[in-house]
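And now, chain A:
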Amino acid sequence: MLTTEIFDLLKAKFPRIAKEEGTSAVIIPKELLLEFGRFIKDAPLIFDDLHCVTAIDKKEKIDLVYIFYSNPLQHSLTLKIYLGPEDPKVESLAAIWKSANWLERETYDLFGVTFLNHPDPRRILNPYDWKGYPLRKNYSAPNFIAKPKL
Partner candidate 1 sequence: MFTLLNLTNMITTGIAVLGFIAISAMFLIWWERKVSAHIQTRLGPMRVGWHGILQSVADAIKLLLKEDIRPAGADKLVWWLAPFFVVVPSVMAFATIPFGKTLIPKDLNIGVLYILAVSSVCVLGVFMAGWGSNNKYSLLGGIRAAAQIISYEVPLILSMITVVMYANTLSMQKIVESQSHSWNILHPNLALAGLIYITSATAEVNRAPFDIPEAESELVAGFHTEYSGMKFAMFFIGEYTNLFIISAIATTLFFGGWKGPLLPGVIWFLIKTYSIIYILMWIRWTFPRLRVDQLMGFAWKFLTPISFLNLAIAGWLLL
Partner candidate 2 sequence: MADLDIKEKKDIFTEEFLINMGPQHPSTHGVLSLELKLDGEMVLECTPHIGYLHRSFEKLAENRTYTQFIPFTDRLDYVASMNNNLGYCMAVENLLKLDITDRAKYIRVIVAELNRIASHLIAIGTFAQDLGAFATPLFYCFREREKIVDIFNEICGNRLTYNYIRIGGVQSDLPKGIEEKIKNFIKYMRSKIDEYDWLLTYNVIFLARAKNIGLLRKDIAINYSVTGPNLRASGVKRDLRKDRPYLVYDKFEFNVPVGVNGDAWDRYKVRIEEMRQSLKIVEQALGSLPQGDPTVKTGRVHKPAAGEAYFRTENPRGELGFYIVSDGSAYPYRLKIRAPSFSNLAVLPELIKDAKIADIVCISGSLDILMGEIDR
């Protein structure tokens, strides 16, 4: 299915979603996430593969990005949720897609996005007692040596 077709289908079901400027991503409000996830997992869209979860720190907001892929229909979808920079919280998708478990842990580890009802809400890449969220733009570490700029 083409991206526009997917979007039209989703728009009919969830009127509050929008399309992001410049990209083909779909933006949804964060409270819709679980419902949205359950909808796209089943027919007619069958996004059976949550391919990637990540975040982008845009200073004034944090974009949470989900990339879905459908094996039988071979189409993909990029989903975005805008979160506030202070203590971002969102529902976990781990109950629907198992792959979300580790991907969300990673996002929590690096960006500090808290996933509610996550089965294993620990850090994953950094040591369990690590302080701060390294991929935030305002992060600073004690042993951080910046490359000299020319």
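How were these picked? Simply put, all candidates are chains of the complex that A comes from, given by their letters.
Everything below uses one rule, namely that a residue touches a chain if its C-beta (ideal position, glycine included) is under 8 Å from a C-beta of that chain, and two chains touch if they have at least 3 such contacts; residues count from 1.
Bear in mind the structure is a predicted one, so any value in this text is a computation, not a measurement.
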| item | value |
| --- | --- |
| Touching partner of chain A in this complex, picked from 1 or 2 | 2 |
| Footprint of candidate 2 on chain A - complex, ascending | 22-23, 48-52, 54, 56-57, 65, 67, 71, 74, 78, 97-99, 101-103, 106, 110, 123-127, 134-135, 146-147 |
